[in-house]
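A single protein chain has been omitted; all remaining protein chains appear in their positions.
Moving on to subunit A:
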Amino acid sequence: MSGANKTGVTIDIRHLSKVWRDKAGKETAAVDGVSFTAEAGKFTVLLGPSGCGKSTTLRLIAGLEAASDGGILIDGKDMTRRPPTDRGIAMVFQSYALFPHLNVEENILFGLKVRKVPPVERAVRLRRVAELLGLQELLDRKPNQLSGGQQQRVALGRAIIAEKPICLMDEPLSNLDAKLRHEMRVELRALQQKLGLTMVYVTHDQAEAISMADRIVVMNGGRIEQVGTPTDIYDRPASAFTARFIGTPPMNLIELKRGLRGWTIPGTDAPLPLAIDPAQGDTALLGVRPEDIRRDPSGIEAVVEAVEYLGADNLVDCRLGEAVLTARLPRHAGMKPGDRLRLGWGDEAMHLFNSVNGERLPLTGQGSAPTPKHDAAKQMASS
């Protein structure tokens, strides 16, 4: 394929919306003003919980649904109202959508026959694709004689034989078992890089997204929560939603209250070394990833509530005042419920979010104990 396949093309999504109208005339926005760019030759993942509009976005890009508003630019050309064929895309469906009455070869060649590609070229391309995906032995089987992984490969073969610059995938691995899914992840990523495809990949599995993507678009409720590289999204989540959605176990989010001496976890008295713009109100959410929590003799006192043994590590649920948070601690720490310990975390491990709208708040004044200046301001305010 390498020779025939130039690098992929860029997809620009601008203020894209899709509104469904039910019989009563009530409108629901499945996709609500979404904008992002899937760069040429890059692996872009649309990630979000079910019903967040990621699949609808993909179907809008494919041209299987008509956009209610906004635009789709592929390689700089407006494709918003064009049929799927004109868009230069191939697609792999969640259910694979193999034609059950056709064998593997006929399934893979379906598109080429439709487009009247000459038989000689068809044979050459088929051989290349079959070799690439290890399908040589299976060409005369029917889909119902194939395993899930093999069906997946055939669907992939049908997509890449078209030699389109863009490949769209709608949860292609969700029907496979865990081991196969892991293998296919690696394979898909390698294939995408080898062919230089622009890949747009939909999944609800954050581990899949983080391990494969160049860029992740996190979606929730039809809107984009954050766009960034896997590291951006893991290390600097832009919202409380993203923070909770990415990572297993998810990030701990603790409600903080502004007290007389500074910001504290309710039920504890030691103030945290934080300074937050007073305009943000008197509550905020503190996010700390379980793996960033460690035992710290000078930390906050906590009581172990439950221990989940994971092998290399333990997940320890600890109570700090009114809050419960999960810490990933080394297994030799030997924790059991009822134990008392002190926990701490680095300043850079703290993420702050607005407790009302979940937006990320800037961290200021970190690295020091509660500032006297702040205390003074607080006292002045209360006097």
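One rule holds in what follows: contacts are C-beta pairs under 8 Å (C-beta built on N, C-alpha and C of every residue); 3 or more make two chains touch, one makes a residue touch a chain; residues count from 1.
Quick note on the criterion: contacts and distances are computed from a predicted model.
Student: So which of "Sugar ABC transporter permease", "B(O/a)3-type cytochrome-c oxidase subunit 1", "Oxidoreductase" or "Heme exporter protein C" is the UniProt name of the chain that got left out?
Tutor: Options "Sugar ABC transporter permease", "B(O/a)3-type cytochrome-c oxidase subunit 1", "Oxidoreductase" or "Heme exporter protein C" narrow down to "Sugar ABC transporter permease" for the missing chain.
Student: Write down which of A:T28, A:S95, A:Q145 or A:T229 is the residue touching the left-out chain.
Tutor: Selected residue, touching the omitted chain: A:S95.
Student: Using the document's definition of touch, tell me which of A:V104, A:L146, A:A162 or A:M251 contacts the absent chain.
Tutor: A:A162
Student: Just to verify: which one of A:V19, A:A40 or A:L64 makes contact with the chain not shown?
Tutor: In the complete complex, the chain left out is touched by residue A:L64.
Student: Which positions on subunit A touch the chain that was left off?
Tutor: Residues touching the hidden chain, for subunit A, are 62-64, 83-85, 89-91, 93-95, 97, 99-101, 110-111, 114-115, 142, 144, 158, 162.
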